[in-house]
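Left out: one protein chain. Kept in place: all the others.
To keep things simple, chains are lettered A, B and C as they appear, and every chain counts its residues starting from 1.
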Amino acid sequence: MSENIDTTLAPLRVGPPRSPISRLLESRLIGWVTLAAALLAPFVSASPYSLNVMTTAAIFVLLASGLNIVVGYCGLLDLGYIAFMAVGAYTAGIISKSFELPLLFTIPAVLVMTILAGLIIGAPTLRLRSDYLAIVTLGFGEITRITANNLSVTGGPSGIFGIPGLLKIGGLDVENPAVLYYLTVLVVSLFVLASARLGKSRLGRAWRFVREDEDAAEAMGIHTYKVKLLAYIFGAIWGGLGGVLFAAHLSAVSPQSFIFLQSALVLMAVVLGGMGNMRGVVIGALVISLLPELLRDFASNRYLAFGLLLVIVMVFRPQGFWPARGYERERATVDVDPPAVATKQGR
Amino acid sequence: MTQLIWDGLFVGSFYALIALGYSMVYGIIKLLNFAHGDIYMLGAFIGFALLTSMGGIPASLSLGALLIVLLVSMLITGGAGVLIERLAYRPLRGAPRLAVLISAVGVSFSLEYGIAAIAGPNPRAYPIRLEGGVFEVLGARVSLPQIVLMLIAAGLMVALNFYIQKTSTGRAMRSIALDTNASLLMGINVNAVITRTFFIGSALAGAAGVMAGAYYGKIDFLMGFIIGLKAFTAAVIGGIGNIKGAMLGGLVLGFVEAFGSEWFGGQWRDVFSFAVLILFLTLRPTGILGERVTERM
Amino acid sequence: MKIGTRKTILLGIGAAMVLTTAGCGGGLLNSGASSAATSSGPVKLGMVVPLSGSSAPTGAYMKNGAQLAVDEINKAGGVLKGRKLELMVEDEACDAQQAVASANKVVSAGVVVSVGGYCSGATLPTLPIFQKANIPMIIPAANSQELVKQGLANVFLINGTGKQQSTTALAFMKKSGFATVALVDDNTSYSKDITTETQAQIDKDGSVKVLLNTSVTAGESDYSAVVRAIVAKNPALVYWTGYYQEGGLIINQLKKAGFTGKIMVADGSVDPSLAKIAGAGAEGVFATMTQTPDTLKGAEKWIANYKAKFNADPGPYSTQAYDAVRLAAKAITDAGSTKGADIIKALTAINGFSMFSGPLQFTPEHTLSSGGFVILVIKDGKFILDNTLS
Partner (left out) sequence: MTAVLEVKDLQVAFGGVRAVDGLSFSAHEREIIAVIGPNGAGKTSAFNCITGFYRPTSGSVRIKGLETTGKRPADIAAAGVTRTFQNLRLFPDLTVLDNVRAGMHLYGGQNWADAILHTPRFKRSEARYTEEAHYWLDFVGFEGARGVPVRNLSYGQQKRVEIARALARKAELLLLDEPAAGLNYSEKQQLLVLCRRIRDLGTSIVLIEHDMGLVMELSERIIVMNFGREIAVGTPAEVKANPAVIEAYLGKDDEGAQSNGDA
């Protein structure tokens, strides 16, 4: 039932990290640094290519931060995460194309659809043990892709193209790559922040409790099933919005973009970055999506490299490359005046 | 109709061969060996390499040659399986299940794209082709190669079943499946047994790979992905961790697919079999033959 | 291990930084210059084709064909008073996302004409990118009707379209008297395009009967389901419009299942490997295909050059790629500039430019006026010209 964490494999550390680098990385600073870099990048190079690469990377970061909620926080291995992106992208594409709406206005529908998808996939499967869940999600991922490929409403194999841009009000045409890029960065950073905050909340803790020991969590009055479902739904929403940005970015959606490989890549970003650690995941996502562009010769067999990397990282750091460190501030003043909890006023 | 059944049976025997490996490994260390399908692929490519190195083989000898190649490939894939367990799974015993699963995904990727890097990404045509007489059985066209392959598959499964039921190692496997720690206390060399399990499972998958290559005539580095999932489905249908169940599941899935694609059309076949998998996992996770065990704290 | 961690983390940040600095065409402040046509130096042609994935071999054929043309033209003095041509090839892997990335890359590199495009599904999303940059696209291979549906001014197909291929297929069926036919595609946009077109034309024509029109999933080994269906219907001809990998398997399994009718494949399956995979069953399989070098009369010299250069045989679409480059050069010369608009004007005006597929003239929707499709047949494992139609 429960999964016993082998402590010997995990990086053992008493007291918070000391090395300057890791302290920098633990600090709030890193987030701002990355954001600043993202915002300044276009002033260095605004060629369609670099903008395209950077936008793709930003969307990838959004996906990774979404999957991190499911895999990192809640410990549910989802091998079909890209399906949520597919649902989002197709919903947005179909609606905006058939009603000539800017993509922005399709977001409510996208939210509904992705949450629905999350429920449909999650509800029956979340009672399964983790490894069954992995395969089932993979199955759902493939089903989604094949279905999109076979139906005519999704444009069949050639998919949907010529999708209208996100928004168009007078001068501001979001189809301009630079504008789209900044919009993407804005949205993505907001959602990354949101999921990071979720992780540090009552719900986020509940997710971690479930990940660490379902029985103990259950015994503390946590409805593990509901909590898992919530993780799934949040993951789905993140993925769905990723899909909308994807559609806006490519102005086309086709089934080949949602193969298992894509799910695996997002998973790698989460794992390599460090499960549950939002900063790590962001950097992992950047590495995974940018490295192939930077090192062309590496691109040729990057999947081999990623595969080996996965094994190595798991063998040496089962928590991920740069796991969420369980440290927090000690109590400032040694003794607090006992709050009025001693009496048993229940809840 | 009889054709349908026969085709289902034939494909099913491939699924069964691969499902066995899944089931054995899962039964013993509760690991979902995600890379197992790629061992099948590996087997096909090793057979390919061996056959090409042998040079031109007259069709008359092709069956004999195939049998030799089959054995050698089984040995090699078996070794590969053992190696994988050593490097990627054993260090993670006792680690969170999540970690082992991800490691398995990593292995799967490494195998697929490793082969792609070595043998090139393009599909290869198999050097030998099993041709043979075809005759009608109750209105179904049955070809000699099909019968031979199914006989080989059946032989392997019977041998395995005997091994599990009668030999001491088999007994050890079953006891580990029941309770690893207890078996450890009983002085069973758990690691040795797990190694054997991986060897056998991988060897069977490798055999399936060579047979598929020789029968269908085309191999590529992703051929293991889908069939791996199908095999897992078969294992689940039969009751994962249950050897007979794996065989049964393979055949059942073969039928189910044959009928499914008859009704819904070929392009929906995978959707159909995945749906079956999901239904089984959610409604009857113990499969047809698997017995329910109460988990104790 | 900790060192390793830090290294990668730094690498991660490094990656972001490098990207920012490794700018290909100035930042926002001095933007606009990115894809503007320069007036001196080499003239760049962009080619986005599959160099990885299952269609990689065809990509290589096309790359070589194009390179051959570039070298010939440069030897003859280049274009626009001695400016040399320069070919930039990027991978597309038949995947939309990668195609878009590569398309953006060649646009950023300042190419003046795109001479790539093999997988229709991957080429489609690149259309808006080239259109925004107003770069003419001469698409040598991809031929889905969808490409020209939007009627973009900058898109030109020099491969016969699915429609034209279907016309040839139908003509062949009627001529050789196949009364009943089964259409099978592999559910990719290119393949479905042909089956739908063929079905439509057959229905209009009425002299041939479609007994079965179905799809299979690419990448599997066992196609017994579709084989059963075909054998049950027992049509005179099976028309497979997918790629050669599955084509070979299906042919093989059809023969094993005792199918006695004839089989015809579309251009995507015209590849030496088809016969290898299909085995003995491949003999006598027909194909609808534009002329390949070894079926063309008078192409021997060209083939010789090709072999000399790449010491490999030319393959499908080597010629189309070759022609695409030559056409691009012609258009640039006619236009006398490297401005997209001028080149497009020149392309639309072109009339009677001689190509492997015959003299070129574009229809209003920028497709070949004559598809140049012929019927090939497999003899001793090689595709040779079949003269039923001629």
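Methods note: a contact is a pair of C-beta atoms (placed from the backbone, for glycine too) under 8 Å apart; a residue touches a chain by one contact, two chains touch by 3 or more.
Predicted model only: the values in this text are computed from it and were never measured.
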item: Contacting the left-out chain in the complete assembly, out of A:32, A:99 or A:327; value: A:327
item: Where the missing chain touches chain A, by residue; value: 2, 5, 7, 10, 12-16, 194, 197-198, 200-206, 208-209, 212-213, 215-224, 230, 234, 319, 326-331, 335-336, 338-339, 341-347
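We take it that only the chains that are shown with their structure count from here on.
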item: Chain of greatest Cα-centre distance to chain B; value: C
item: Interchain centroid distance [CA atoms averaged], chain A/chain B, Å; value: 33
item: Chain A and chain C: spacing of chain centres that average the CA atoms, whole Å; value: 36
item: Of all residues in chain A, the ones touching two or more other chains; value: 146, 149-150
item: Numbers and ranges of chain B residues touching at least 2 other chains; value: 267, 270
item: For the chain B and chain C complex, residues of the former touching the latter; value: 3-4, 7, 10-11, 121-123, 125, 129, 131, 134, 141, 143, 212, 216-218, 220, 222-223, 226-227, 257-258, 261-262, 265-267, 269-270
item: Chain A residues within the chain C interface of the complex; value: 11, 19, 21-22, 25, 33-34, 37-38, 40-54, 56, 146, 149-150, 156-159, 161-162, 178, 250-254, 256-257, 272, 280, 283-284, 286-287, 290-291, 293-294, 300, 316-317, 321-322
item: For the chain B and chain A complex, residues of the former touching the latter; value: 30-32, 34, 87-88, 91-92, 94-103, 105-114, 116-117, 225, 229, 232, 236, 267-268, 270-271, 274-275, 277-278, 281-282, 285, 295, 297
